[in-house]
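One structure, as structure tokens, below. Some questions next.
The complex appears here without one of its protein chains, the remainder shown in place.
Order of writing sets the labels: A and B. Residues in every chain begin at 1.
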Amino acid sequence: MVVRTSSSPSTPTPALQADPARALERLREASPLTQCITNAVVTNFTANALLALGAAPAMCDIPGEAGMFAGIAGGVLVNLGTPTAEQRDAAREAVAAGTPWVLDPVAVGALPVRTALAHELLEARPAIIRGNASEILALAGLGAGGRGVDATDTADDALDAARELAAHTGGTVAVSGETDLIVDAGRTARVPGGSALLTKVTGGGCALGAAMAAFAAVVEPFEAAHAASAVWAVASERAASRSAGPGSFAVAFLDELAAVQPHDLVGRVELTR
Amino acid sequence: MVVRTSSSPSTPTPALQADPARALERLREASPLTQCITNAVVTNFTANALLALGAAPAMCDIPGEAGMFAGIAGGVLVNLGTPTAEQRDAAREAVAAGTPWVLDPVAVGALPVRTALAHELLEARPAIIRGNASEILALAGLGAGGRGVDATDTADDALDAARELAAHTGGTVAVSGETDLIVDAGRTARVPGGSALLTKVTGGGCALGAAMAAFAAVVEPFEAAHAASAVWAVASERAASRSAGPGSFAVAFLDELAAVQPHDLVGRVELTR
Partner (left out) sequence: MVVRTSSSPSTPTPALQADPARALERLREASPLTQCITNAVVTNFTANALLALGAAPAMCDIPGEAGMFAGIAGGVLVNLGTPTAEQRDAAREAVAAGTPWVLDPVAVGALPVRTALAHELLEARPAIIRGNASEILALAGLGAGGRGVDATDTADDALDAARELAAHTGGTVAVSGETDLIVDAGRTARVPGGSALLTKVTGGGCALGAAMAAFAAVVEPFEAAHAASAVWAVASERAASRSAGPGSFAVAFLDELAAVQPHDLVGRVELTR
């Protein structure tokens, strides 16, 4: 039996509306358990960013525990920044649990171990892939990868690659840049704004991937990705306005993540088909 | 031969007095070498907290070095937050050295690898066990464990479990909560106060376990545990009073740890039999 709802003649095309405010409300009500298998550089900042946002972080990343934990977590992040052998096995366990999960393919393309793992994990269909343009291009097989976490392309350079990956996984792909770009099978969102200081602090992007995993516990992946981007844009702008440099920016960013209110996100996401 | 001192008719019951001020003086004089085998999320914050307190941290956590190092350290912390295979072996080495050590059974109960290790390590008799109520209940076999580092019970819910564990190990058990609870075979201490912001920063509790290990190098375990709790209460209250959110709180907390003076701790610990 096939039930057709969204495309039945009597159903008008649903209005294309983003509601990051509702997404943030739901996240703060649920405080979703968010599992992070992430790199050693950013694990502290990521946990603090999730706590400030209102989620409950758990950095459970060893084999024999990661899969079981993913079964009770609301969202899972797999970030390939420093993929030790134990983390690679933990990631394999975790993505098999059926919980919505985010792939952050740090420096994929340039480096063989993580590149092979990223392609293997893709088959477990990440709900969201988040990277910079170089990484998304490399993951789609259309680019050579960046130098580590540096993006050498703009987000829009990766639009076709993002669409291709989204078609392949059936999920959402988010490209971080001056304007963040988020696509799924039929929709495109753009989130402008934010602060360049986020690129002067390690973990700004990695923690954004974790935030997407937290949001994916409470709303569908496309909405999760753009809601997280909208929070990042607002909090980073406010933090930048009262910072003397990258050190004080990172501190202020955590304060502002905790202070962001749902209504601050209204109008932050531009949706198109 | 049995020597009975505390209950001999001619010996008056010793006055039940806490002296966290003296404990902090001794810690600052000795600057005890404090070895931490701890999780990847909090290792930086823990080392900075120990330095601010006046101790000398050393995160020596690989097999082949951890046991030898524990032999020269004044106190040892074993925190099970992200227990890699190497850390598990390092912990086994370190607890065999005979140095007073603290067990922080993060998320025990819920996850099999660390739960098995925690039970194994218990047989090496930790001088202090520090956890939230869910963890203490789970370790005593009386609860199912929390969701990661979240406490889902209050400290007093774990009073019986803490007493049972203390009787089993012959050591001290500290339960973190709105009011911290510390018990050993015959004594109970409570440390009220502190700030809820400590739970909004990753590592607040983990670093407290490290502080207990540092204090255990200079005073007996029961006193070490409540002195550390008293320092945490004072520093977190002061930090909270001048913070705009969790980011600035974590920074201010380190400043306040360095600024706490022994006399600030007077009256902070409530002792009962």
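The working rule: a contact is a pair of C-beta atoms (placed from the backbone, for glycine too) under 8 Å apart; a residue touches a chain by one contact, two chains touch by 3 or more.
Predicted model only: the values in this text are computed from it and were never measured.
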Residue in contact with the excluded chain [from B:29, B:120, B:178 or B:255]: B:255
Selected from B:33, B:102, B:136 or B:216 as touching the chain missing from the view: B:33
Identified contact with the non-displayed chain, of A:94, A:250 or A:269: A:250
Interface residues of subunit A (partner: the chain not displayed): 39-42, 44-45, 81-85, 107, 110-114, 147-150, 200-203, 243-248, 250-251
Touching residues (missing chain, whole complex) on subunit B: 33, 40, 43-44, 47-48, 51-52, 56-62, 64-65, 68-69, 72, 84, 86, 250-259
